[in-house]
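Missing here: one protein chain of the complex. Every other protein chain is in place.
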Amino acid sequence: MPDPLLSACVSFLSYFGIFAILSLSLNLEYGFGGQPNFGKVAFYATGAFVAGVVASRLMPIIADVTPFDPFSPEGTMQRISITQNNPCAALLTFLAALLLAALVSGVFGYLVSYPAIRIREEWFLAMVLLVTGEILRVVVRSYQPIVNGYNGVLIPNPFGWLKDSDQISLAYMIVILAIAVSIYLYINRLVNSPFGRLLKSMRDDQIAAMSLGKDLVRVRGQVLIIGSALAGLAGVLYAYYSGYVNPDDFIPIRTFDVWVMVVLGGLANNKGVLLGAVIMTAIDRGTQILAIQLQTIGGITELNYLRYIIVGILMLVILMFKQRGIIPERPVRTPAYEVVEGE
Amino acid sequence: MNEILKLENVVKCYESLRAVDGVSLSIKEGSVIGLIGPNGSGKSTLFNVISGLDRANEGKIWFRGIRIENLPPHKIFSLGLVKSFQDPRLFLGMTVLDNMLVPPKGQKGESPVIAPLHSKWRDQEIALATKASELLEKLLLKGLHKTLSAEISGGQMKLLEMGRTLMAEPRMLLLDEPTAGVAPKLARDIFERLLKLREEFNLTLFIIEHRLEVLFDYVEYVYVMHRGKILAEGKPDDILDNKVVAEVYLGG
Partner (left out) sequence: MLDWIAGSLLRSILVGSIYTLMALGLTLTLSVVRLPNFAHAELITIGAYVAVLSSLVSSDISLALLLAFMVTALVAFSCHRLVYRPLSNRGATMYTLVLASFALGLVLRYIILLWASPTGYLQIRPLIPQRVIGVIGSTVILDIFVWSLPTAFVLVVLLHLLLSRTKIGKMMRSVANNITLAQITGINVGRIQDVSWLLAGGLAGVAGALWAILYYASPYVGWFALLSVFAAVVLGGLTSFSGTIVGGFIVGLSENLVMDLLNRSFGVEFTYKPVIPFALIIIVLLVRPKGLVGLLPRAKLLTRSSTKVGG
């Protein structure tokens, strides 16, 4: 008998892990680097779409069986049965999806921003990324072969072979959290370094940074590649978590959610954005649960709209009173400080 | 002495305005040269063009024998030509120390691939930090290293700006009004410091200044700009005696 409290916790932590990765990636791009990425959802979606493609087309190949049409009921059944009986294939496919998604999202991030990277005004980039998200959704929705258009494709959880649904969710949650923690540690190491200083200098004063010899076009590209790759990872994790990849999941509000997490929690402070992620997860899961309870009174869709309105107003309030978020930024922690203080 | 900077017929237009109109000059390594002229004569624009922040429409520029008029600012910087700003453009979201540590060239840790591997750049970082520490001490900013640069005083900001520029190990500095907005005594102080640093680091200094009485005590040669052209050039004494210059300054 599934314990509702346990599943609520598992659900909360799983979402938190995914949101944490997304907000860390945006924090890197905007909090540290000053690049406003209004198209986060595009790379999140790319990761999920890659997962869809890998799961539907690669999995049978890895399991060494003749594939059916990936979008047919037979294909779906085949995937489910492989996952349940062949742990190796299931996990390998998952791993392949992760690696491929990071790669594809990273490259995609670079390609899309390339035209705008050389333009000094950063919100150009912001606009281009914003519309990319929508275009991607429209294209993937119309072009069947990727994830079966607006029908979407079902991908079973890589731990399906555990049979017990509680165990499956728990195991998967652990994987999500493990990846999230690793990414957190990685980002911390990345920004407490000369690279972190470089990002902040680009953020604080582009012109000064350029006159001090920094090749900003290259740095912008680098930070966007990393940010996009990370978002792609989050996308894969989300796809496998929800078990279903559908282009219509990836609407612009998702980008906005990530922004709220970063701005609320604290720009350029990784602990801060984790706080932001916790708060957003609470709002998100909270409204979902509320919606299910209230299913009899008004539709779920209306409650969602209300949630988005509240989140939007929350953002405006934060911007009005605490522009840089709850937890303030800290200096770049490198050995340099020990040297200076030691004297 | 070698020629370190040479300009040949440099022109910069904004729409129909010729902000820099055919400027040619030559500067020897190690010298201290002044650039004066009334407001709007194109001095700052000229500096922007030389340092790469703006692109010249016509003309050629050589730095240490290399043509630079088409190079991006960061490449010009890496050759050793550094421009400092009239108003200090500090990185306000960063501490004083972090500001100082941004300019040095060739930091291994600036590559995102190497950055997470702290051991690979640790030694370099420590060396740079030591150097920054010494400079901060000379500039009397030592105790403020952990302070956000946004929170120090105006005079301290100017000193930090200078320190930051020096961390870049420049060969030549383009200084745009280094004493703007400071008291006369501090202005002289700044110039004294500049000259000392020039000796220590073998710099060439090209300085835009309005405080002629201070400037003329320290520079060897002066260029006078007016309406985008070089109106006159010569030793400070000759410029002081130049009637055309006087007219432009007092009349214009």
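Letters are used for the chains, namely A and B, taken in the order the chains are written, and counting of residues starts over at 1 for each.
The rule is simple: contacts are C-beta pairs under 8 Å (C-beta built on N, C-alpha and C of every residue); 3 or more make two chains touch, one makes a residue touch a chain.
Values in this document were obtained by computation on a predicted structure and should not be read as measured data.
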## Note on the structure
Among the options A:121, A:164, A:248 or A:338, the absent chain makes contact with A:121
### Query
Looking at A:263, A:277 or A:336, which residue reaches the missing chain?
A:263
### Message
Touching residues of chain A against the unshown chain: what are they?
### Response
30, 34, 36, 38, 115-116, 118-124, 126-128, 130-132, 134-135, 138-139, 141-142, 206, 210, 215-218, 252-253, 256, 259, 263, 299, 301-302, 305-306, 308-309, 311-313, 315-316, 319-320, 323
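Convention: only the chains that are shown with their structure count from here on.
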### Message
So the centre of each chain is just the mean of its C-alpha atoms; given that, what is the distance between chain A and chain B in Å?
### Response
44
### Task
Spell out the residues on chain B that touch chain A in their complex, using ranges where they run on.
51-53, 72-74, 77-78, 82-83, 85, 89-95, 97-98, 101-103, 105, 107-112, 115-116, 118, 121-122, 125-126, 128-130, 132-133, 136, 145-146, 164, 168
### Message
Which stretch or stretches of chain A touch chain B in the complex?
### Response
186, 189-190, 193-198, 200-201, 203-205, 207-216, 222-223, 226, 268, 329, 331-332, 334-337, 339-341, 343
